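Since the structure comes first, as structure tokens, the remarks are kept for the end.
Heads up, one of the protein chains got dropped from this complex, but the rest are sitting where they should.
To keep things simple, chains are lettered A and B as they appear, and every chain counts its residues starting from 1.
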Amino acid sequence: MFVIKYIKEVWTAVRSLLKGMKRTLYYFTHHKEIITQQYPDNRDTLVLPERFKGEVVMPHDENNEHRCTGCQACELACPNGTIKVIFKNDLTPEGKKKKAIDKLVYHLELCTMCNLCIEACPSDAIKMAQTFEHSVFDRNQLTKILNKPGSKIMEGVE
Amino acid sequence: MWSFSGIANNIHTWLGEHFNATWTMIIEMVIAGVAVIGLFALLGLVLVIMERKVSAWMQIRLGPNRVGPKGIFQSLADTLKLLVKEGMTPDGADKLLFNVAPFIAMIVAMLLLAPIAFASNFQLWDLNIGVLYVSAVSSIMVISILMAGWASNNKYSLMGAMRSGAQIVSYELSAGLSVLAVVVMCGSLQMSEIIESQRNGWWIFKGHIPMLIAFITFIIAVTAETNRAPFDLAEAESELTAGFHTEYSGMKFALFFLAEYVNVFIVCAIGATLFLGGWMPLHIGNWEGFNHAMDYIPSSLWFFGKTFFLIFVIMWFRWTFPRLRIDQLLNLEWKYLLPISMINLLVVTAMAILGWHF
Partner (left out) sequence: MYRETEVIQDLATAGEGDMVINVGPQHPATHGVLHLVITLNGETIKKVEPHLGYIHRSIEKMCESLSYRQFIYVTSRMDYLSAHINNHACAMCVEKGLQVEVPPRAQVIRVLMDELTRIASHELWWGAMAMDLGAFTPFFHAFRERESINDIMEETCGARLTMNYMVPGGVMHDLHPNFQQRVKDFLQLYKRKIHEYDELVTGNIIFQNRMKNIGVLKAEDAISYGCSGPTARGSGVSSDIRKLYPYEIYNKLEFDEVLETGCDSFARYMVRIREMQQSIRIVEQLIDNIPEGDFQAKTKAVLKLPKGEFYTRVETARGELGVYIVSEGGTTPYRIKFRSPGFSNLSVLDHIARGSKIGDLVAMMGTLDLVIPDIDR
């Protein structure tokens, strides 16, 4: 009786091990199951979903115009103080003084890609870009100015 | 025909014509030494890349594929890196033992290479107690591990070394017993005679089920003896970080690493010699045509093919199974492998006496 139990024990143990070995042998011989993505090589074919949160950018149209009114909603919404809005005084055609953004400073090194600034923006002036290769050798390069030089606010955006 | 034994004989006759007997001997020894070291380096490179590829494919990965075509020079690059790294000796370590331990591991591996027949009539030293020599010398391996673990003055290393001591000493029993099964069958300890006795069929086929059991026991025991997963308790990276070689770095670490792989090669070579007929080609009964075709494959290819198949099996174990616990490891040996191989040896002895084999 003892011997039969002993042999049975050994047999079930060996069988369970063989099952696992069969599975690894399957993958050893079936190379089409390999899931590795060879990242820097597949950069050309790499497509990120349009919602991917890579960094905050400010889209400009062909006249170098953006939609930012400088309402500071994004600055207030940001939990980390990533965005700073710096103002200047513009002159409208009628000769009145008008407040407009001079620089929208964005600190990528502080950003956690939480998307709250984009949610907060009332005029859709900023959006998330799908870039993700942010490594640089100098930290200063991560402090970005989102509005392009010489850009001004789009007509009709208040 | 071009063969290892032919080359060896040519060198021997050439040396005999140009030098006297003593110098011939000395030069042959030097050549053999250089050849062994060269084989070591080559084995290290080949087995490391093989392990990395095998593991990668089992883990649905690609594995190394950057250095050279399909990554075949990866291990060369690794070696280069290890060579230029600083080999540090910890402050609290026993300096002498710490630095000597990796070399002992290597020397043991080199000694074990002596009685292995790589091809027909190509053997360094065909001593008449070949099998006994192998099992005796392989036990010295544990000393290097114990030395490394003790001298490191690190608690992890010490625990790894102690584990490995218990492990190697106990698994030698069942490895020895399963080797004995072959020795009983063919009645000789000499490697060349063991291979010669398999001319009409390998022992694993000739010896029926008992020989198969002996073979399986042997494979399990040598996996444990070489500290390979699932019996890699001496290094157990999730428990003891790196076990006995935690404090080693650079080339001293590489020597341990190399010794592990060479040991795997050697035990697989011995397994292939004892159970799978060494360099003997595969012959099936009286299929004359088939047997004749098999004879055309060079004997060295047969030997290396069998050895690398066994190495693959051991790697296969490693990348499939979880690790055992120390008490389970010893249970497996003393409760399962040892009784099984002892009874098996009795059966084999009875078979040998009654002549119940082909």
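What we mean here is this: a contact is a pair of C-beta atoms (placed from the backbone, for glycine too) under 8 Å apart; a residue touches a chain by one contact, two chains touch by 3 or more.
Since we're looking at a predicted model, the values are computed, not measured.
K.L.:
Looking at A:29, A:64 or A:112, which residue reaches the missing chain?
P.N.:
Of the candidates A:29, A:64 or A:112, A:112 is in touch with the missing chain.
K.L.:
Thinking of the whole complex, not just what is shown, which of A:77, A:105 or A:154 touches the missing chain?
P.N.:
Going through A:77, A:105 or A:154 one by one, A:77 is the residue touching the chain not shown.
K.L.:
Check each of B:28, B:126 or B:239 against the chain that is not shown and name the one that touches it.
P.N.:
B:239
K.L.:
Identify the residues of subunit A touching the omitted chain, counting contacts across the whole complex.
P.N.:
Residues in contact with the chain left out: 12-13, 16-17, 19-20, 22-24, 35, 48-49, 51-53, 77-79, 112-116, 119-120, 128.
K.L.:
On subunit B, where is the contact patch with the chain that was removed from view?
P.N.:
55, 58-61, 155-156, 159, 163, 229-230, 232-233, 236-241, 319-328
The rule is simple: only the chains that are shown with their structure count from here on.
K.L.:
Report the inter-centroid distance (CA atoms only) between subunit A and subunit B in whole Å.
P.N.:
Using C-alpha averages as centres, the distance is 51 Å.
K.L.:
Which part of subunit A faces subunit B closely enough to touch in the complex?
P.N.:
10, 17, 20-21, 23-25, 27-28, 31, 33-36, 38
K.L.:
For subunit B, which residues are in contact with subunit A within the complex?
P.N.:
Subunit B reaches subunit A through residues 54, 57-62, 65, 316-317, 319-321, 336, 340.
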